[in-house]
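What follows is a single structure, written as structure tokens, with notes after it.
Only a single protein chain was left out; the remaining protein chains are all shown in position.
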Amino acid sequence: MCVAAPGKVVRCYEVDGLLMGEVDFGGVTREVCLAHVPEVQAGEQVMVHAGFALEIIAAAEVEQFYTLWQEVLAARPGGPPAAAPEAEDSP
Amino acid sequence: MNLAPFRDPGIAAWLIAEIHAAQKHPWVLMETCGGQTHAILRLGLDQLLPRELELVHGPGCPVCVTPAGLIDQAIALAGCPGVLLATFADMMRVPGSAGTLFEARAAGAEVHMVYSALDALALARRMPKREVVFFAIGFETTAPGSALAVARARREGIRNFSLLMAHVLVPPAMRALLQSPDNRVQGYLAAGHACAILGWEPYEALAAEFGVPIVVTGFEAADLLRGILRLVQMLEAGEARVENAYERVVRREGNTRAQAQMDGVFEVCAREWRGIGLLPDSGLQLRPEWAAWDAQRKFGDLASPSAAASECISGEILQGLKKPPACPAWGGRCTPAHPLGAPMVSGEGACAAYYTYQYIPEEEGPARHALPEGLTR
Partner (left out) sequence: MSGDKIQLGHGSGGRMMAGLIHDLFKRRFGNPFLDPLDDGALLPGLAPGERLAFATDSFVVDPIFFPGGSIGDLAVNGTVNDLCMCGSRPLWLSAGFILEEGLELADLEGIVGDMAAAAARAGVQIVTGDTKVVERGQADRLFINTSGIGVIAHQVTLGSRHLRPGDRLIVSGTLGDHGIAVLSRRRDLGFTTPLLSDTAPLHELSALLLECCGEALHALRDPTRGGLAATCHEFAQGSGVEIRLEERALPVRREVAAACELLGLDPLYLANEGKLVAAVAGEAADRALQTLRDHPLGREAALIGEVHAGKTGIVAMRSFLGAWRMVDLPAGELLPRIC
């Protein structure tokens, strides 16, 4: 179940009291309901399912994962992966 | 979001090697979510894992477990004059006891596919002379959206909108699997996005009561492999805990706002799971004060009780007791083009996933373990 895609909140706005946002999924943009993540800020990433943001994606966790694996793979022959994950401006 | 690290082949290969290194005994694991089944087979993960690690597929496909009777209800409603049935596209091809929503639409029923519950509400707002019924399927991942749509309908005074409730909850299904005397599963990958809503607290009691490790797992290659690795490590060490391997999205307490949204509108009820039977406290229904937005209370039960006559062994599939190729109809009488049951229709049902993705190359491909008897095309 649960086809969900991560996207970056471009801007937040209210529609008759309902918190909505324009979310960029990597060149594809859609309006998403942010009511369940009211503290989200523009620029943050959210996990979106059926038009609703389920959760804010914790950037620190992503960073931590990447750093950890950089170290793990650096210790192997073949070295670490090539590109840094946060280099892109948009998702 | 740059998913590259979670899809990095180097990281995946390292995790696979770790799993091979950690595994000393045979283990049977279940991934509870249909999306995980789909991802595992699409990536070919089942071929890269140790031979003695068996993955069985669970009931986490809300499309597959929606009872035929509810589908019949949806079709009947769609055929009523003035009624428009809004549904996720996933349900269009699932057979009820006699036909699908697709066929109903072709016969003239008003069926609209929507991406979100709010889109269904928008239809009701735009067409005040139509009765819009939203087929509310899905697990706890999807339920908060349905709840919010109904709350908005009340706030805006929209009375021509109602839900045909089919939401189900994962933890009670897991409890039913764990209690079954036929259960062989020793470790569970919990459904990451469902856990994003309810958290993993509900699984702690299950882990303790049944002595099984449970790992909250996501859907990318690295997510799935990390989940599997932790399960193998815990099983080898004799540990039975709940761990979170989807930290970037899931917190122990889940999303309390989404939970509050659901609690305000829905209450837990017994629900029939197609192929499994009636499970207590496993579904959601609208609270009495929301009766005006409940399609079944509004329109009554339009469908006659369904006869369950079919060769489909979906119950055994969804409980992980059999693999799809073991079903005599699989791949022959039952294919995605003419499905006998729900797990073959749904894009993430186990039967469809096996049919769509399982492949055995003629000569040597990359290193892989041999598949059991009968797992060929």
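Order as written gives the chain letters A and B; numbering starts at 1 within each chain.
By definition in this document, contacts are C-beta pairs under 8 Å (C-beta built on N, C-alpha and C of every residue); 3 or more make two chains touch, one makes a residue touch a chain.
Remember, it's a predicted structure, so these values are computed and weren't measured experimentally.
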item: Full-complex contact with the absent chain, from B:221, B:279 or B:295; value: B:221
item: Touching the absent chain when the full complex is considered, from A:15, A:28 or A:75; value: A:28
item: Residue touching the undisplayed chain, where the options are B:138, B:202 or B:283; value: B:138
item: Residue among B:93, B:152, B:248 or B:271 touching the omitted chain; value: B:93
item: Positions on subunit A where the hidden chain makes contact; value: 1-3, 5, 7, 25-31, 48-51, 91
item: Where the missing chain touches subunit B, by residue; value: 7, 9, 12-13, 34-35, 41-45, 47-48, 61-63, 88-90, 92-93, 102, 112-116, 119, 137-138, 142, 221, 335-337, 339, 346-348, 355-363, 365-366, 368, 377
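Going forward, only the chains that are shown with their structure count from here on.
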item: Gap in Å, rounded to a whole number, between the CA centres of subunit B and subunit A; value: 23
item: Contact set on subunit B toward subunit A in their complex; value: 1-6, 8, 10-11, 14, 33-35, 60-63, 88, 115-119, 138-139, 141-142, 144-145, 148, 152, 155-156, 191-194, 196-197, 219, 222, 247-251, 255, 257-258, 261, 348
item: Residues of subunit A defined as touching subunit B within the complex; value: 1-4, 6-8, 16-18, 26, 33, 35-38, 45, 47, 49-52, 54-55, 57-58, 61-62, 65-66, 69, 72-73, 76, 78, 81, 83, 85-88, 91
